[in-house]
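This is the structure I want to talk about, given as structure tokens.
Only one protein chain is missing; all other protein chains are in place.
And then chain A:
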Amino acid sequence: MKLELRGITKVFGSLVANDDINLVIEPGEIHALLGENGAGKSTLMNVLYGLYAPDGGQILIDGTERRFTGPGDAVAAGIGMVHQHFMLVPVFTVAESVALGYEPTKGLGLLDLNQAREKVREISARFGFDIDPDAVIEDLPVGAQQRVEIIKALSRDAEVLILDEPTAVLTPQETDELIEIMRQLKAEGTSIVFITHKLREVRAVADQITVIRRGAVVGEAEPTSSEQELASLMVGRDVKLTTEKAPAEPGEESFVVKDLTVLSKNGTVTVDNVSFSVARGEIFVIAGVQGNGQTEVAETIIGLDEPHAGSITLEGTSLLGKSVKKRLDAGIGFVPEDRSTDGVIAGFSIRENMILDQYDREPYAKGLALRPAVIREKAAEKVEEFDIRLTSIDDPISTLSGGNAQKVVLSRELGRKLSLLIASQPTRGLDVGSIEFVHKRIIAERDAGTPCIIVSTELDEALNLADRIAVMYRGTIIGIVPGDTPRDVLGLMMAGVPADEALARYRDGSGATAVSAAAKEEL
């Protein structure tokens, strides 16, 4: 099936999300759609999938124009989509999820779940997925959930499969498995649209690359192009993919976590006997796949969670039992993982968001009163210093892009003398340019002698920033390794392989991934 998009335009209010986009997907090809977050890739695919009605343009399948009023039409036309945020009901079983919308029934509208189970088993067997049709979605790891999504699409005979940022939630090894699946699908004649902003993966798997920037197609590239070329095309200027940093000069170990154990509300162990220490002037990255206890470690340090056992000591004094406010007073800067829910208050103005945790102290307050003049003055300084693009500091922060909102959070947390910086996913959802800036600021904070803890699920970020890397797996720290450890070793550790074994496997070559192999060819 040949799929063609002609002149697709989609406007949200004053934002042109897609501007006259043309795209041809040939049968049986893996077509990568490369672009930064917010470039309009997902919007385009949602138009193709019938979720958004386009404001202009045509969708052609095998040369005839088709109009989709909803996803049902797109599915009927042979288009399947695996969304970045999985479209799975957490409490359903796999069979129920696959059946939903296309339920096999046996009279009276009663479900024929056996037929659905059979379908799951059949497709699982064909692609070597190990999926139990009766497993409940929320109990499955994300990699398996993604396979359920693929099964869903294939069970409806999709000929074009759209994968929206499919690797964002996967370990490098799972990414490898996904790439294998994509090649297998291609061999069976399914075309794949692979949406991503990760350059390595594109080069590893794509047959054709289309680059989108600010809603428009800015070019096409061959998979043989170098990462640097692709990045420049994607961002629109030359970018540095790695940040320069001087070697660390670690001072005394001022922050110590010992035997930390945290239980979730329902009693499961989320952080299991974790110990580490961070020195002044050092960046300590906690890496790992999402959901392996990193969030809980960060939240326990700032005091949002109370540990079940263990100790947390900052500059010789224990933090346990102290309120969040006391801990902030002790000089902890905290950049939360989810900017929009925990980092800023969407309805507050930018200047108010800049003082969220300092509003009641000098120089922003005097006695019971705020000092608006000082707040404005400092806000203006921070806008300057952090290069925040805005129209007015009185606008609600919800008017800012993700990158600029994150800069506001950073300007707040880094705007005072810190004794410890904890930043969770500091660059999630940011464009390459903003990432560069955020990394520079964090390194500057390190150079000023602050111990920094960065929680990140992105290996690139970990490697770029870290002086030391701790990899977490199922609540434990599986190993603490130097910042220049090879990617593949970290990838294995993220999947639960202890550090020495991972290193050994790396040396004998059995731990390499397709993505890293592609990256090596370039060198």
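The rule is simple: a contact is a pair of C-beta atoms (placed from the backbone, for glycine too) under 8 Å apart; a residue touches a chain by one contact, two chains touch by 3 or more; residues count from 1.
Definition applied: contacts and distances are computed from a predicted model.
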There's a gap in the complex where one chain should be. From "Nitrogenase molybdenum-iron protein, alpha and beta chains", "Heme exporter protein B", "ABC transporter permease" or "tRNA uridine-5-carboxymethylaminomethyl(34) synthesis enzyme MnmG", what does UniProt name that chain? "ABC transporter permease"
Among A:L15, A:M87 or A:L320, choose the residue that contacts the chain missing from this document, as touch is defined above. A:M87
Residue touching the undisplayed chain, where the options are A:G70, A:G189, A:G251 or A:G347: A:G70
Hidden partner sits against chain A at residues 12, 49, 51-52, 70-73, 75, 81, 83, 86-92, 96, 99-103, 105, 108-111, 113, 143, 152, 173-174, 176-177, 259, 261, 263, 266-269, 272-273, 308-309, 473-474, 476, 478, 492, 495-498, 501, 511
